[in-house]
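All protein chains but one are shown in place.
Take a look at chain A:
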Amino acid sequence: MGVAFDYAPERPESIDTILNGLDRYNPETTGVFQEYVAQQCADQTYDCYANLALLKLYQFNPHLTRDETTTNILAKALTVFPSPDFSLCLSLLPPHIYAQAKLSQQSGPPASGTLAEAVSHLCILHTQLNSAQYAEFWNTIDGDDLYADLVADIQGFEEIMRVRIAVVVSQCMQEVQRDVLESWLNVRGSKFDNFVREICGWSVDGSVVKIPLNKENEARGTVVRESVKFEQFGRMVKRAYEQPA
């Protein structure tokens, strides 16, 4: 059973009340949401629906915007790729910030230290993740301190990303070469063995990592059958009653 987009298991009741009431438009709640974001960063929880509410407050009251919180929200949204959260956050950013960020990918970075610069960097990471260029993703993070700073507030960022990538791999693969997976997960040697065995529960066999079969990676043909509901026949049944015999 899936969960609703607006559901977050760890959301405190006070936040829930604000989200469901008109206080979500009240600029005074900005502080509450900001603290909540900080808390999510610290204890590895995630609540996209609440974060979007904060971005909305920023959208309505640009003077309240805190760049650091905005980038933290975006970085948090990266940790749940490939879900649409990052795009949904981008949709609520001020158009000129995003436009500058996009422009910079062609004509050099915007002024350093600005929100546009941070957004442009996060977008690069997002693109790399979503196009499954995991090795490049790690190179980008390790290659420039700016990137490291952007995700510094997110506790356990690297570990979360590794697990997310492992999930994608487990959906698509039954076996994968060790060197490929090493570069995707950015861990090598005994650490790699440890991660793959202990956390993922996979087995390493020479230069090949074996992933147990699951529902997603077995690639079995199926026949989709039509599901027929009784309601579809409602009109016919009604008709049968109405028609004099």
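Basically, a contact is a pair of C-beta atoms (placed from the backbone, for glycine too) under 8 Å apart; a residue touches a chain by one contact, two chains touch by 3 or more; residues count from 1.
Throughout what follows, contacts and distances are computed from a predicted model.
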Leaving aside the chains you can see, what is the UniProt protein name of the one that's missing? Options: "Eukaryotic translation initiation factor 3 subunit L", "Ras-related protein Rab-8A-like", "Rab GDP dissociation inhibitor" or "RNA polymerase II-associated protein 3".
"Eukaryotic translation initiation factor 3 subunit L"
Of A:Thr17, A:Gln155, A:Gln177 or A:Asn194, which one is in contact with the hidden chain?
A:Gln177
In the full complex, which of A:Ala77, A:Leu92, A:Val151 or A:Ala166 touches the chain missing from this view?
A:Leu92
Name every residue on chain A in touch with the hidden partner chain.
1-6, 22, 25-28, 48-49, 52-53, 56, 59-62, 82, 84, 87-88, 90-92, 94-96, 98-99, 102, 123, 126-127, 130-133, 168-169, 171-177, 180, 208, 216-226, 228, 232-233, 235-236, 239
